[in-house]
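The structure is given below, and queries will be raised subsequently.
Other chains dropped; remaining ones untouched in position.
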Amino acid sequence: MIKECLENVRKNVPLVHNITNYVTVNDVANVILACGGSPIMSDDEGDVEDITSICGGLNINIGTLNKNTIPSMYLAGKKANELGHVVLLDPVGAGASKLRTDTAVGLMKEIRFDVIRGNISEIKTLAYGSGSTKGVDADVADAVTEDTLDNAVAFVKKLSAETGSIIAVTGAIDLVADSEKCYVIRNGRPEMGKITGTGCQLSGMMTAYVVANQDNKLEAAAAAVMVMGLAGEIGYSHLQAFEGNSTYRNRIIDAIYNMDGDTLEQGAKFEIR
Amino acid sequence: MIKECLENVRKNVPLVHNITNYVTVNDVANVILACGGSPIMSDDEGDVEDITSICGGLNINIGTLNKNTIPSMYLAGKKANELGHVVLLDPVGAGASKLRTDTAVGLMKEIRFDVIRGNISEIKTLAYGSGSTKGVDADVADAVTEDTLDNAVAFVKKLSAETGSIIAVTGAIDLVADSEKCYVIRNGRPEMGKITGTGCQLSGMMTAYVVANQDNKLEAAAAAVMVMGLAGEIGYSHLQAFEGNSTYRNRIIDAIYNMDGDTLEQGAKFEIR
């Protein structure tokens, strides 16, 4: 299954429209290319509907949102919904500012997202900010660890049930869930946190994976998380002692570029809950 | 000739003003530095005329155009024309959206471009969209191959005659033509398509080349294409098995940085038609 998810991306070359931040955009483009997709970036109100129409999926990342790009996110999202395209939300920094929280929550109200991917604190902000989990889950911790895992799994399944979106929470342990099934993934390395934008990169790649595997969206989203984590492990294994986070960034993208289905299947570390 | 083109860039250190997309801008800057030029990026209406005035050339790339940067493209282009500076257009995504097509065609009407560089589909869009080749060339294929080469060469020469710009079409086979003479260039590797922005990088470098070789603009534009393609070959030869598109990106820029006139002359694969 996981293996087929990877192979379908290489076979179908999904075209992904990204409205994303200018910090990590180049890496997002190269990661989408590395995994077998094709990226387009466009964020002007006058441009996004045309561009999203020719794509298979839309990746909305609010990392450096501004007064010009926020309306573009709504326009593109609605057009993508109309056309039945895959749409993903990466709520970068939700909870860190009112504008980010309001934008993420507002987008969730007006646009149907196939997947929402963030870290635990962003996803919790959405859950409470959007009122969708009120009264519940007050005890979801700020990190997903072995100790907090049961609560966290219950939280993401519930949020998925309430939003209708696949919920992907990435961190030391990654969770990818719909309302009934949660992939608990233990690939990756802590040093990945020392590179800017591995989360943004994953969101771009995940959009490509879901576009290319529309009959198995949950598995596809989980497979993308495994690819990223495993690439983090493989990339790390090639580092020399004097190399640091900048070369590591390249090595991870290189590992995604070279990954095949068998490598993924052998290296993926997950359980389903 | 080709060798001198390269050496003149290193000797003259041309200053290039870039109004370009935020996806590949860092690589564009590093490529301009690698080839011997000096890059400046500026895209605000209040800034671009001053900045372009102190430069030798202007590179307009519509990759992530928006309502603020489009007027800046017109302002900077007109000022550069007034001052007799070299101006290049990279019509990224022309044909993919109305805004991109209209902007590229509009710029061609109001600004005199020394060079227009794009892929075959972008250049065809300009040719038809601008009405400059109406009734002709309806059989130019969507890829320049050995089979379609004769038609493609005729097409770019004709477009050059009609626009007064050097036309550079890059792909598996690259064409750089004025109305009478077309360089057909066969450097490069297909894996370059797996890196975001090699086209944008080439446009930045090509602007530097033309600025530094104003008596031989056609040769200079062709030389930049050869440098890029040859750097793609050299960079590829240094890749290890576990390396992919991210390291390849660095290797290409490194190869541009290290390239000298003799290497270029020996490695360039071209004919003139």
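Worth pointing out:
Chains: A and B, in written order; residue numbering restarts at 1 for each.
In this text, a residue touches a chain if its C-beta (ideal position, glycine included) is under 8 Å from a C-beta of that chain, and two chains touch if they have at least 3 such contacts.
All values derive from a computational prediction rather than experimental measurement.
Of the identical chains making up the complex, 2 are displayed, while the complete assembly in this file numbers 3 copies.
The rule we apply is simple: only the chains that are shown with their structure count from here on.
Once the centre of each chain is set as its mean CA position, subunit A and subunit B turn out to be 34 Å apart.
Residue ranges of subunit A in contact with subunit B, taken from their complex: 22, 25-26, 29-30, 33-34, 39-47, 50-51, 54, 68, 234, 238, 249-258.
Across the complex, subunit A is touched by residues 21-24, 26-27, 63-68, 93, 96-100, 194-197, 241-247, 249-250 of subunit B.
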